[in-house]
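A single protein chain has been omitted from the complex, and every remaining protein chain is retained in its original position.
Per-chain residue numbering starts at 1, and chain names A, B and C are given in the order in which the chains are listed.
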Amino acid sequence: MSTSRIVNGVEVATHYKDDTHQYLSNKEGIWLFMATEILMFGGLFIGYIIYHTMYPEMFAEGAKYLDWKLGFVNTLVLIFSSFTMALGIYFNQKNQPKKAVMALGATVLCGAIFMVIKYFEYTHKFHLGIYPGQMLNLEMVKPVHQNLGLYFGFYFCMSGLHGLHVLIGMCLITWVMIRNIRGDFHSNYYTPIEGVGIFWHIIDLIWIFLFPLLYLVG
Amino acid sequence: MGTHHSTHNHGAAHSSDSAHHVTPFNVYVKVAVALFALTFLTVAAHSIREHLQPFSALIAFSIATVKAYLVVAFFMHLKYETNMNRAIFISGFLFLALLFILTTLDIYTRITQNSVL
Amino acid sequence: MSHAVAGKNYLNESSGLWSWLTTLDHKRIGIMYFVSVMFFFLIGGIMALLLRLELFSSNAQEGISFLSSLPNVIKGDANPADLYNRIMTYHGAIMVFMVIVPGIPAILGNFFLPLQIGAKDVAFPRLNLLSWYCLMAGAIMAFATLFLNKVDTGWTFYTPYSIRTGASVVLMVLAVFIMGMSSILTGLNFIVTVHKLRCPGMTMYRIPLFVWALYSTAIIQVLATPILAITLLLLAMERVFGIGIFDPKLGGDPVLFQHFFWFYSHPAVYIMILPAMGVISELMTTFTKKTIFGYTAIAYSSLGIAAVSFFVWGHHLFVSGQSEVAGIVFSFLTMLVGVPTAIKMFNWLATMYRGSIEFTAPMLYALGFLFLFAIGGVTGIMLAVVPVDVHFHDTYFVVAHFHYVMVGGTLMSIMGGFYYWFPKMFGKMYNMTMAIWSWVFIFIGFNVTFFPQFILGAKGMPRRYFDYIPEYEQLNRISTIGSWLIATGFVIGLIAMIRAITKGEKAPDNPWGGKTLEWTTSTPPPHDNFTNEPTVTAGPYEYK
Partner (left out) sequence: MALWMFLNQALAGAFMPEQGTQIAKEVDNLYGFLLVVSFISCAILIGGMIYFAIKYKRKSQSDKTPYITHDTRLEILWSVIPLIIFLVVFAWGWTIYHDMRAMPENALEIHVTGKQWAWTVEYKNGVKSTDLVVPVNKDIKIILASEDVIHSFYVPSFRIKQDAVPGRYTTLWFRAEKMGEFYAFCTEFCGTNHSGMVARVKVVTQEEFDKWLVDESEIGLLPLAQRGAKYFQTRACASCHNVDNAAVKVGPSLFKKFGTEGVFGDGSVSKFDENYVRQSILEPQAKIVKGFPKPSPMPSYQGQLSESELSALIEYIKGLK
């Protein structure tokens, strides 16, 4: 078993020289994982852009069904949660775990608000009979373009996958909050919360591009 | 070949404080306010999109890119990160652009055949 | 020479299944990968034999075929054509996703990367263990589809057939998604390990070429696999919700699926071959007792291949409705990726010049690699030329080409790597004559199996055909006989390895006189690899 030892307050695995060496390696690992997240969502964005240029009117018709005001509120909520997330890390760097827990709590709360708003958006669409792809029932919606389901296929895939990542982010933040309450973090050791923070900011970054793409430009 | 001691030896430990960068509190507040402002700007541009019709998409996405830069540089501290992490982050976008360019090259140079039965 | 305290090493340090299943030691994880990948290779190999037996004769007239003569318990109610399509799919999927992609990086890479750069372990040991569990979870899900309705789409899952077929494609696609996760984690681990955990004095130009190869492979694994993830996720969404992105009924474009799929799958074939080239660089230097020729050239061509491999995927779509302009652009880019491969081959050849060559089993596999990969490489260039590919696409010429580079290339070097590092991994020596006999059977059997397929492909026999016109029967018979020779070769190799593990005598620390760091530590290595951390003052292959 790879045992570990304490170096200036940080538990360092044997194969690292000291805590900074471990910290820099962990950060690089986190950034590599973020690159894969960006590539995965990027694939969806590329698909959307290609089909948007193939069927511009159908996408415009699809976008009319989206309520940009809800999207706008969601963007504000997510930006605020990004702000509180950054504060969470800041407080941990300043050895104030109490404030950090509050900031993280606010972030989770914003995440929950975001999901609730998304829940209303989805149920409203289901109520109108708008489902992804072939499941879209054409009698209720009576679309001008027969393949409107394609647009909503993209809409539900992109916002659904993003929503799933928000949920995963919220679970990670609660886990980090629990560790914070247990007092694991201090100014020399806060890598887990910084990792979760970067993951949360990536989610916000993707929503920043998703909002104009789906709701505005549509 | 191996006599000289190498300069950039990754194994050696850096001095402890340079690795941990602490961004001052008010920088976070300023960035958050800027982000809120830009979001309002995006929506404002959206509401008057008839006038700036050909560029409305371009404007929306350039504002989004500025917001993205703010989040990445300050909230994610990429501004103070090592060059390697910056390279990793940007490489993701490069390979996406590569996929996009070559795929659209194919899709938009296909000569559409129409059946004339 | 540093020696661990007597008798203590990573194998007997702690025992019991639980200590293996929760190990964080990169060497043990390498061994666990070794056992699981060999098991998958066995299954994939048996399926290959079944395919070849079916293709032994064109049964158009009599209506009987090997598969239809199987007992009902195996055949189920499927007619022989369906059964063949399913075996063809599982042979492809198992060999690609469970044997060759994890193959060298996960087994030899996990075991020897830290050892070769003088580190105690990989950067993230827990992620390394998670990566093995991801492969196992994916494999279990993939084999579960065997008991539901078996997948018959081919390992490429082309739409719209993969949407229309009644097979449990969603479960198989999620299995591949999770195995892709395992590949990302291994790649991520290796990049950070190479960046951060090199021992003092080991700059990037003193790391062995096997590490360079794994480093370039890791870059591809991290940057290409996510696109496969999203493509397969969309395919699953397509089947479950019918989102219509790849389904022509709703205006979706199946060729776009091929673009997204091959954007991962072509770099994936470089994930398969780059580590193999790394092993060959190691074998060439050790068994010619000569410094590698053109170290920087080989290192940069590994990176070069990794970079250019992202530009070339369109040569899989020359006839699939891709535009002429894109076809020409992709053909040109594919020519560029051929150059670094040629550089490597000539550099290995130059290494042999005025060397002192010893014909041990690993060296024979390396020479076999050079022989077969030369043929595989030149046929690859033939397929890159568009009009020639229009004739050869999806025929047995392509099947022969990728078997020459995958079996002739990667598998030859996996076997070479095993026989080279086997003493260090298990502390036991194997019987050299048995290993050489296994090489003889595999090498001859391989050529007898796959060279006729070049001619079959040139004559126009399409791929994935359960039955063919009588003109092709003669060459197919030769090919099937060849497949039995390969099977005997691998059986002999397996016996040699099992006998060595159980009854082999103790292996010395450095049986071949290798110069890289893993030979400086004791055999089998202690838990922390080196008793005192090595410092390096020179390149990896100093045969002064």
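The rule we apply is simple: a residue touches a chain if its C-beta (ideal position, glycine included) is under 8 Å from a C-beta of that chain, and two chains touch if they have at least 3 such contacts.
The model shown is predicted, which means the values in this text are computed figures rather than measured ones.
Contact with the chain not shown here comes from a single listed residue; of C:254, C:314 or C:445, that residue is C:254. Touching residues on chain C toward the chain that is not drawn are 62-63, 77-79, 81-82, 85, 152-154, 158, 160-161, 164-166, 248-249, 251-255, 288-297, 319-321, 324, 327-328, 331-332, 335-336, 338-340, 342-343, 345-347, 349-350, 352-359, 367, 370-371, 374-375, 378-379, 381-382, 384-388, 390-391, 393-395, 454-455, 458-460, 462-469, 543-544.
Everything that follows uses one rule, which is that only the chains that are shown with their structure count from here on.
Distance between chain centres (mean CA atoms), chain A to chain C: 35 Å. For this pair, chain A with chain B, the centres built from the Cα atoms lie 16 Å apart. Of all residues in chain C, those that touch two or more other chains are 195-197, 223, 227, 253, 256, 260. Residue positions 21, 24, 28, 32, 35-36, 39, 43, 50, 54 of chain A are each in touch with at least two other chains. Listing the residues of chain B that touch chain C in their complex gives 1-3, 5-6, 8-12, 84, 91-92, 95, 98-99, 102-103, 105-107, 109-111.
Across the interface of their complex, chain C is touched by residues 1-2, 13-16, 21, 24-26, 28-29, 32-33, 35-37, 39-41, 43-44, 47, 50-51, 54-55, 131-135, 147, 149-150, 152-154, 156-157, 161 of chain A.
Within the complex formed with chain B, the residues of chain C that make contact are 195-203, 206, 223-224, 227, 253, 255-256, 259-260, 263, 310-311, 314, 317, 321-326, 329-330, 536-539, 542.
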